[in-house]
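Every protein chain except one is present and positioned as in the full complex.
Entry: chain A
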Amino acid sequence: MKTPYPHYDVLAKWASPSFDDTTRAVLTQRLVAIPTRRFFTEAEWTLLEAIVARVLPQADRAEPIPITPWIDDALARGRSEGFRHDNMPTMPVAWRRGLAAIDAEARRLHGKDFIALDDAARDAVLTAIEHDEVDAALWQGLPAQRFFIDILVKTAAGVYYAHPAAWSEIGFGGPASPRGYVRLGADARDAWEAKEER
C-alpha cells in the first residue's frame, strides 16, 4: 500500500523533545512486549488471525502490526469499553460466539472452514456478515453486523492505529510532549512533522 509519507518514521523522533519518558515507556511495551495467548483457544486464535488479515491486510509489511495478541490480552484482563448493548452478551461470550459464527458462515456459504478459504472467499464471508446477510441460527442471538463492525472491526482498527508504524504511514505527528507544535496553518509544517510526497 502506497503511503504519501515514504520517508517519515515517527520513531525517528524517539530521542527528540517530542517524546517524554512516560511515552517512551508506554511505546516500548507496545513494540516489544507482545502478549502471548491467554484468552482464546489455539483454534480461535488462528481463526482470528485469518479474519484480522482481511480486516487490516498487511501484505505490504515485512513485519505486520500485531493485532490478535492485543485483542486476546484485553479479553484476558477483562478490559472493556465500559458499556454493552442490551442485546449483547458480555465481551468474552460475544467474541467466542462471534468467531464460531463466522466460521459457521464460511461453511454455510463455501462448505469449508474460514481458514481453508482463499482471500476472495474470506472477503465474501465477511461482506455478507457486514450486510447482516447471515443465518441467524448460527449466531445464537448475537447481532452479526453489530458484532462484526462495532466490536471486531472497531477493535482491530483501534489496535492497528495505535501502532507507530500506522502513524508513520498516515503522516500523523505522533507523540508531542513536551515540544508540541508551532506551525498550525494550512500547508504549514514543523521540521519534525511528516513531509508529504505529492
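The rule is simple: a residue touches a chain if its C-beta (ideal position, glycine included) is under 8 Å from a C-beta of that chain, and two chains touch if they have at least 3 such contacts; residues count from 1.
The working rule: contacts and distances are computed from a predicted model.
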| The complex's invisible chain, by UniProt name, from "Dihydroorotase", "Phosphonate C-P lyase system protein PhnL", "Acyl carrier protein" or "GMC family oxidoreductase" | "GMC family oxidoreductase"
| task | From the listed residues A:A15, A:A62 or A:L184, report the one that touches the chain absent from this view. | result | A:L184
| request: Check the options A:A50, A:A104 or A:L126 and report the residue that touches the missing chain. | output: A:L126
| field | Selected residue (touches chain absent from view) among A:L11, A:L56, A:I115 or A:L138 | value | A:L56
| Positions on chain A contacted by the hidden chain, ascending | 1-4, 18-20, 22-23, 25-27, 30, 54-57, 79-86, 90, 123, 126, 130, 149-150, 153-154, 156-158, 160-162, 166-167, 169-182, 184-189, 193-194, 196
